[in-house]
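One chain of protein is taken out of this complex; the other chains stay put.
Naming follows writing order (A and B), and every chain is counted from residue 1.
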Amino acid sequence: MDLSDYPLELPEGDRPMVRFMNVTKRYGTLTVLDRLDLDVAEGEMVTVIGPSGSGKTTVLRMLMTLETINGGVIYVDGKPLTHMEKGGKLVPANERYLRKARSSIGMCFQHFNLFPHMTALQNCMEGPVQVLGMSKSEARARSEELLEMVGMIDKKDQHPSRLSGGQQQRVAIARALAMRPKVMLFDEVTSALDPEVIGEVTNVIRQLVAEHNLTMLMVTHQMGFARDISDRICFFYQGKIEEEGPPEQLFETPQKERTQQFLSAVKDAG
Amino acid sequence: MSLLEFLQTYGSLIVSGTWVTVIQFLLAVVVAILAALTAGLGKLSKNVLIRGVAITYIEIFRGTSLLVQLFWLFYVLPLFGITLDKFTAGFLSVGLNIGSYGAEIVRGSIQAVPRGQYEAAYALSMSPARRMRRIILPQALVLMLPPWGNLLIELLKGTALVALISVADLMFQTRQINASTFLSAQAFGTALIIYYILARFLITPFMRWLERVMARRLGRA
Partner (left out) sequence: MRFDWDWEFTFEILPRLLAATVNTLIAAGLGYAIAVVLGLVFALAQRTPVRSLTFTVREVVEFIRSTPLVLQIFFVFYVGPQFGVRLSPWTAGMIAIGLHYSAYLSEVYRGGIEAVPKGQWEACRALNMSTRDTYLRIVIPQALPPSIAGMGNYLVGIFKDTPMLSVIGVAELLHTANAIGSENYRFLEPYTLVGIIFLAISLPAAGFVRLFEARVRRKLGL
């Protein structure tokens, strides 16, 4: 498919919050994502599972524009994210366009990536003040409200080095939410945590799902958690979606052999 | 005068100067290595006197300027009855100066050899001297080679100062040519390029080669 074959904008009535259209990602000769098509509806919670190296983290990183795209187009809210219009057709987006386009997306990382030289509160205020140009008092109010929500308000003046992994991840969630994203990405947010603190992070995400109409895309190894809160599960295998469906269906009655193998291997390990 | 004509006229002076620079460099390297090993090991000694002497040497030579040390060795030391000719004063002060920095590298890399290696050698009832020579130093050597590579470049640059006590090295010849011809760009430019070639295409590759050889001898390549 040539770039001119992609629509400049998705038509009314067929506008998912996120659409991957024919998306390909290669590292040298290795194809990580192979012509991926994936829609995420507004307010939907989609979890991506699969063996390591199946390209599931790459899906999130491309949506955050941390990776370049080798083929296809990603649309967010109907508009192209990775490309922009020039002379009536799509061309790869420049940095300026990307900055504007990705402002509706927030991300939480496996290793939190909090800014070590700032307190929890300063971490949350950084984006609203510097990027959105919000006044400090307004940003403070918003950040404190979010820190309250994730249960970190009493640690708001601590630096990340004084916080446990679970606490850091909760601050990181608040920091991402402070930008009021339309789409939230959770990239293995519990993988670097000690088992006893995983619950404090998953509880925050549960609460988000229950109380907010956020579109969310998550990569996780916590199968039970994924099953509880997801609207849909995508099983990735070798850069493609091998199987997808509602959690009960995918976990109870997986259709494909690879899905069955993966799920039983995970069950044995867990 | 074109650069080619310049080189034809003054080439022999420049070559003889370069030769003196190379000799000064090699002699200063020997002094620096001996001084660094002695002072580096001395600083780790349990004997307070030895440690004191080593620390004093290191701090004095690291705390003052090479040029001041050079002048002191050449002009002041004779007052104490030790007269050095300019050639000896040249490489000796450069070597002692760089040796003081090298001593810290020696000490640091000896301390970086894992504690377990001392204990294993101790458990084999090796004498302290044998332990150091057979077990610790070979491993420390591999660790200290990369920083020594940088230090040898500093040493080469340091040798340019011996021209100021009239040792007829590359720097000295270049200044002579400049004074008699005022072709400053050609004279100083040529010298800059020669120093660069010595540093980048002789010293650095040699140290890389040495690093590989030593790593292989320790079975790490």
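We take it that contacts are C-beta pairs under 8 Å (C-beta built on N, C-alpha and C of every residue); 3 or more make two chains touch, one makes a residue touch a chain.
This one's a predicted model, so the numbers in the text were calculated from it and none came from an experiment.
Engineer: Taking the full complex into account, find the residue in A:Pro16, A:Pro80 or A:Gly127 that is in contact with the omitted chain.
Structural biologist: Looking across A:Pro16, A:Pro80 or A:Gly127, the contact with the absent chain belongs to A:Gly127.
Engineer: In the complete assembly, which of B:Gln24, B:Ser93 or B:Thr174 touches the absent chain?
Structural biologist: Within the whole complex, the residue contacting the unshown chain is B:Thr174.
Engineer: What is the set of chain B residues that contact the non-displayed chain in the whole complex?
Structural biologist: Spelled out for chain B, the touching residues are 59-60, 62-69, 71-72, 75-76, 79-81, 153, 156-161, 163-164, 171, 174-175, 178, 182-185, 188-189, 191-192, 195-196, 199-200.
Engineer: Could you list which residues of chain A touch the chain missing from the display?
Structural biologist: 64-66, 99, 102-103, 105-107, 109, 111-119, 126-127, 130-131, 159-162, 175-176, 179
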